[in-house]
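A single protein chain has been omitted from the complex, and every remaining protein chain is retained in its original position.
Showing chain A:
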Amino acid sequence: MNAVQKEIRLYGLEQHQGIIDGIIQELGLEDYAFDIRLILIEAITNAYYHGNLSDCTKPIIVRYLLSGKRLELQVEDSGEGSGSLVFPEAISGDELLDEGGRGLYLIRCFSDKAEMVRNTMYISKCVCPT
C-alpha cells in the first residue's frame, strides 16, 4: 500500500509544538525527534512571521509523508510567496551576532533538501523508521 500524505492546518504559534510531537509519534520517528522538531518549528515560525505577517487568522498548512526512508514535509503559508528566499550555506563572521537569520540555515543543516516554491517550503530528509 502506498503511503498517504497527511495534512494539518494550524493558526498562529500556540499549538504547533504539540502538533509536531504528534507527527513524530505517528510516524514512529522518535529517533529523529530533535531534527524533525527543529525543521518543523523553524519552517512554521518562518511561515507565521514572513508568510502570514504574524496574522493568527491566516492558516499554515503542514503536509507530511513518510515513504520508505524518505520523509517529505511541506509547510505552506498564506502569503503571496517570496521570490528570493535563500537557504544560507553558512553563517558568516559578520552575521555571528545578528539576532535573526539562522532559521533557514538550520533547516538546511538538518535536512537533505529544502526549497521554497511560491508560498510553500518543501523539505526532504532521509530517515529510518524504528
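By definition in this document, a contact is a pair of C-beta atoms (placed from the backbone, for glycine too) under 8 Å apart; a residue touches a chain by one contact, two chains touch by 3 or more; residues count from 1.
Just so it is clear, contacts and distances are computed from a predicted model.
Colleague: Between "Carbohydrate ABC transporter membrane protein 1, CUT1 family", "Anti-sigma factor antagonist", "Phenylalanine--tRNA ligase beta subunit" or "Multiple sugar transport system permease protein", choose the name on the UniProt record of the chain that's been left out.
Modeller: The record for the missing subunit names the protein "Anti-sigma factor antagonist".
Colleague: Using the document's definition of touch, tell me which of A:19, A:38, A:65 or A:85 contacts the absent chain.
Modeller: Only one of A:19, A:38, A:65 or A:85 touches the chain omitted from view, namely A:38.
Colleague: List the chain A residues touching the unshown chain?
Modeller: Within chain A, the residues that touch the unshown chain are 13-14, 17, 34, 37-38, 41-42, 45, 91, 96-103, 105-106, 109.
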